[in-house]
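A single protein chain has been removed from this complex, and every other one stays in its place.
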Amino acid sequence: MTTINWQSQKEAVILLLTILLGLVAGAGFMILTGHDWVTGYEFLFRGGLMSLERVGNTIATAVPLIFTGLSVAFAFKTGLFNIGAAGQMLIGGFCATAVGLTFDFPKPLLLTVMILTALVCGGLWAAIPGWLKAKFNVHEVVSTIMLNWIAYWLVYYLVPAYFKGSFETESRNIPVSASLRTEWLSQLFDGSYINIGIFLAIAAVLLSVFILQRTTLGFELKAVGFNQHAAEYAGINAGRSIVLSMVIAGALAGLGGMTLYCGYATNLQIGILPSQGIDGIAVALLGANSPWGVLAAALFFGLLYSGKGFMNAMTSIPPEIADTIIATIIYFAATSVLIEKGIDKVIKR
Amino acid sequence: MWQILQQISPYAIAFAIPLLITAIGGLYSERSGVVNIGLEGLMVIGSFAAAITISVLQPIMHSQALWIGLLAAVLAGALFSLLHAFASISLQANQVISGTAINMIAGAITVFIARNVTGSGNIQINPFTRFDIPVLNEVPVVGKLLFSNTYATTWLTLFILTVAYFVLYRTVFGLRLRACGEHPQAVASAGVNVQFIRYAAVIISGACAGLGGAIILTTYSGEFNGTVFGLGFLALAALIFGQWKPLGILGATAFFGYASTIATSAQAIPALAQIPGVALKTFPYIVTLLVLVLFSKTSQPPRASGQPFDHGKR
Amino acid sequence: MEYVVEMLGIRKEFVGIVANDDITLAVRRGEIHALLGENGAGKSTLMNILFGLYRPDSGRIRVRGQEVRIANPKAANDLGIGMVHQHFQLVHNFTVTENIILGIEPNRCGIVNTQSASRRIKELSERYGLNVDPDAKIEDISVGMQQRVEILKMLYREAEVLIFDEPTAVLTPQEITDLIGIMKKLAAEGKAIILITHKLKEIKAAAMRCTVIRRGRYVGTVDVASCSKEEMAEMMVGRQVFLKVEKEARSPGEVLLEIKDLTVLNQTKMLAVKKFSLNVRAGEIVGIAGVDGNGQAEMVAAITGLGKIHAGQILVQGKDISSLSIKERIDAGLAHVPEDRHKRGLVLDYSIEDNLVLEVYDRPPFSKNCLLKRPAIRHYAKEIMQQFDVRAAQGAVTLARSLSGGNQQKAIIGREISLNPKVLIAVQPTRGLDVGSIEYIHRRLIAQRDAGYAVLLVSLELEEVLNLSDRIAVISQGELVGLVEADTANENDLGMMMAGIRKEAD
Partner (left out) sequence: GCSSTQQSQAPAAGSLMVGMITDAGTIDDRSFNQGTWEGIAKAGTDFNFKPKYLRPAGTTTADYDKEIANLNDAGYKLIITPGFKFENSIYTAQEKYKDTKFVILDGVPHPGNDYSKVNIGPNTVSINFAEHESGFLAGVAAALQLKTGEFGYIGGMEIPAVQRFNWGFQQGIKYANANFGTKINIKAENFLYQGTFHDVAAGQQLAAQMYDRGVNVIFAAAGSVGIGVINEAIARTKSGRSAWVIGVDVDQYAQGYYDEGKTKSVILTSAMKCVNQAAYDMVKSVKDGNFPGGKSLVFNAKNDGVGIPAKNPNLGEDVSSKVKEVFASLKEGKLTVADKGEGLLR
């Protein structure tokens, strides 16, 4: 037992060191480009946290990232690399928006239908690469990239054709009854655009933990992820697990798309592949593919993304420093072997 | 139809060439056993290095500035690829993750620097001029198709393709490189340093991708803005589509070039304007998926690609 | 005395294990020198050190009297040391010539000249009677031929010291005889040969001297001619060895496993198993003997459901299972100890308890309504671990990866036997294990038989097959070439059959 605890403690230490190194590198870049890193970080963090409203906005920024992070992490558990979260978000988000714009149900019912739609459509979209992988061994990295572009163009043409808003470039604004924003929550956070997506996200984290740790499904998925040959040997249907895992990953991303278009935003703009798709990879990586880790990493990224504008307003540091810090953290995460070796050395001594 | 083909051909080629050179880089990397999903980021790096160099040099010199810019891109791509090489070869990290990190770093850091330099993150330059190849462009059929309206970089890339083919299949280095991608242990026990070969391959892929990014900049884009619009990923797809073979890649990138050019210029071509835009735009991607399915049985990726080489393991 | 190679006081430690501890090995010019030791004794490690793949932690190496440091295989090549590895180091889609010249390619300005190399390879091949086509692709030639390519590789490099790491494991008896002939010819030319093999008979036939190591330590070097097999075995294991396992006479009952005209294709769509028929009854162990790669793997895959059946039928207790899923076959009473415990047998990143319920996690009492029932799983796991003596540092929650090979294998056997299978298929159940574990597992298999169940044993170790089986089926090129009673069988006859020579009148 003790060793296992020690192992996860070590992982946590590695994670913190990785973040720290990223922040140090960020400070380095600031110094190199002639800026004051102390004030830089001060305003970066204040921008994300200094008022209730800003805290709310930070959380709202994190919500789609939680979903895409979970999506990537879930696929990863089954040994799949889901670069397609962006496309799944688009499809799931688009279908939910379409429902929201089409039906005139009372809010609770409408939202429920929209959530289900997002889950199903995102899941089905991701089922394609899953099926291609299981049946034809087409590498999911390539197929999800292709599907991202197909999703991009589908939405690009479908929105103006059927849901055109004031302009060709975006859908109509969703009605209040289809929005994840609620009066009481916004008020609680001083008018922030935080929305009930955060509760969906926390529910998704809990559900992911539950599925992965408690259910036979999670047992199967992880077995396939760790060792597909052994899973097959034991009678687990690996192909089915692969498709299923992609479906779950896609459903999570799809719901993430809904929180983006019907919570964070109020309509769907075409011509953009949501950046949260790729960021989800970073979130999952930093969160060590565990749902709780994903939640923490997404909130951290949300903080950086949310605070960088204020930093830019208060100083002359380009906001891209936040992306640079995140990217550096990911590289350090990828090379965490080095950090691990370092820790081992320290322990040995 | 023939008329249309003639018209779009130069643009299709212009679009395909950066893909081609980048995919050649990917070919070297993967044939040596290292998956390089960071091509996109390396292209951005190349485009950035070229943009900075050219924007500095163009006011003081003329046509040489562009070539020096390309050279800078090659160097920058090669240098930056060391990050990937170090993580995936020396540290035996997961190559896909390392590549993803490369993409993220490239996108962020170039714009960050460009912002500090230009204030906006955009850098604009004057691109290459197109020219007709004398005599050859008079040849019936192919003259108009291949030898009109060409960029110097197109011929450079085709030259590199020829060299790349030759090096891969005829030289000592190529033989060893291909062996590394199939069975690195065999290479190691033949007394060859696998890590060295893989480093070289990844650096070549970085150089090629850097050049690819710079070619986009110096031909049809003329502007650096922190992205290459997913062309690095498309190059990766072309590599797989082309079955990890130089000529296959040539075919795959040409296909992407023509398909995407037809899709974009269809609006302005009355004959094609009635085809739904969505069908044209998604066509290349759907075809890629179909081809991957068709080839899935015969597809032969390098056996060791994606697997870190552990010196101790046999 | 002139030694070509001297390894003195070699020590090599891996994380948590001392693979070589003060080992000494001295080889003369013109001799075939055997290196003997149990699995995991450290033979391969020692040879990898000599070949420059590993660096020793301490110790000295002398080549032709000169003290040398062998930093990498290139250095070894330069010193005239060549090695044929346990697993061939050949690039499957390269030609023979390309494989041989890899690393020392004849070239002009970096451009490979295969033609001259190809000519030289042809010459060498003819001179040593190796009969290798320089232009053939590796994936198209037989395993035996591949090994000769490995030999050519060394000859092409003009190696003086030739290391063979278990070269015979993949060969037919006839090929083994040929190989020994070739080695003798090479030795006669003055080359030094180091031969690693587990088969004492081969050492007797080929080697002049033999160095024995045990658990990473040097035991001694003996003259093969003046030392009996039993003596060598005792040196190797450290105690007297009983080759035969005790077992009662059998009392076979009804047919539990019936293989009827089984035909299976391999990955390249070639016939791997051809109309194979065999019955295994309750209370008997049927062994399948054969050289590696003669269809055993495909046959096992077809029986267990991991591979497709092309034609024929498989019945368990009279019930046709040919078209059932793996899961349904397990339910029908089929259990399988897989050949490769790391690839198939275990999810190394799962805890032992999860591995022990790998096939039954979805049944009560281990789960209900798709929810895992941890207490029940742990209880079950603890029982198996106790019953089968699986030792792990942190009990049932230990990661399977951190178990020793023997304990991993015991866990697998425990898991499979706990399924109460009517038919147990055990493939290479003792591969890579130490003697204690081997004896334990052999006893368990016999207990399974004595409890009235059927056991199908597939092993490349002829001795194991002979010791455990009641009947022995010999497979060659996917065909059943003979079925003999174990007590009447002898190694020679089996060897002939394994080479594909059918036993008359059976």
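Letters A, B and C mark the chains in the order given here, with residues in each chain numbered from 1 onward.
Definition applied: contacts are C-beta pairs under 8 Å (C-beta built on N, C-alpha and C of every residue); 3 or more make two chains touch, one makes a residue touch a chain.
Model, not experiment: these values are computed from the prediction.
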Chains on display which the left-out chain touches in the complete complex: A, B
Full-complex contact with the absent chain, from A:L23, A:M314 or A:I343: A:M314
Absent-chain contact - pick from B:N225, B:T253, B:T288 or B:S305: B:N225
Listed residues B:Q92, B:N122, B:N193 or B:S299, member touching the removed chain: B:N122
Absent chain, residues of chain B that touch it: 7-8, 10-11, 15, 62, 118-122, 124, 126-127, 129-132, 149, 220-223, 225, 229, 261, 264-265, 267-270, 273
Residues belonging to chain A that touch the chain removed from view: 47, 50, 53-54, 57, 60, 156, 165-169, 172-173, 191, 193, 264-267, 269, 271-272, 275, 305-306, 309-310, 312-314, 319
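Heads up, the rule we're going with is that only the chains that are shown with their structure count from here on.
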Chain located farthest away, centre of chain B as origin (C-alpha): C
Chain B-chain C separation of Cα centroids, rounded to whole Å: 45
Chain centre separation in whole Å, for chain C relative to chain A (CA means): 47
Centre-to-centre distance between chain B and chain A (centres being mean Cα positions), rounded to whole Å: 29
Chain B to chain C touching residues, read off their complex: 170-173, 175-176, 178-179, 182-183, 185-193, 300, 303, 311-312, 314
Of chain A, residues touching chain B in the complex: 29, 33, 81, 132, 136-139, 141-143, 145-147, 149-150, 153-154, 156-158, 278, 281-282, 285, 318, 320-321, 323-324, 326-328, 330-331, 333-338
Touching residues (chain side chain B, partner chain A) in the complex: 37, 83, 86-87, 91-94, 96-98, 100-105, 107-109, 111-113, 115-116, 121, 230, 233-234, 236-237, 240, 276-278, 281-282, 285-286, 288-289, 292-293, 296, 299
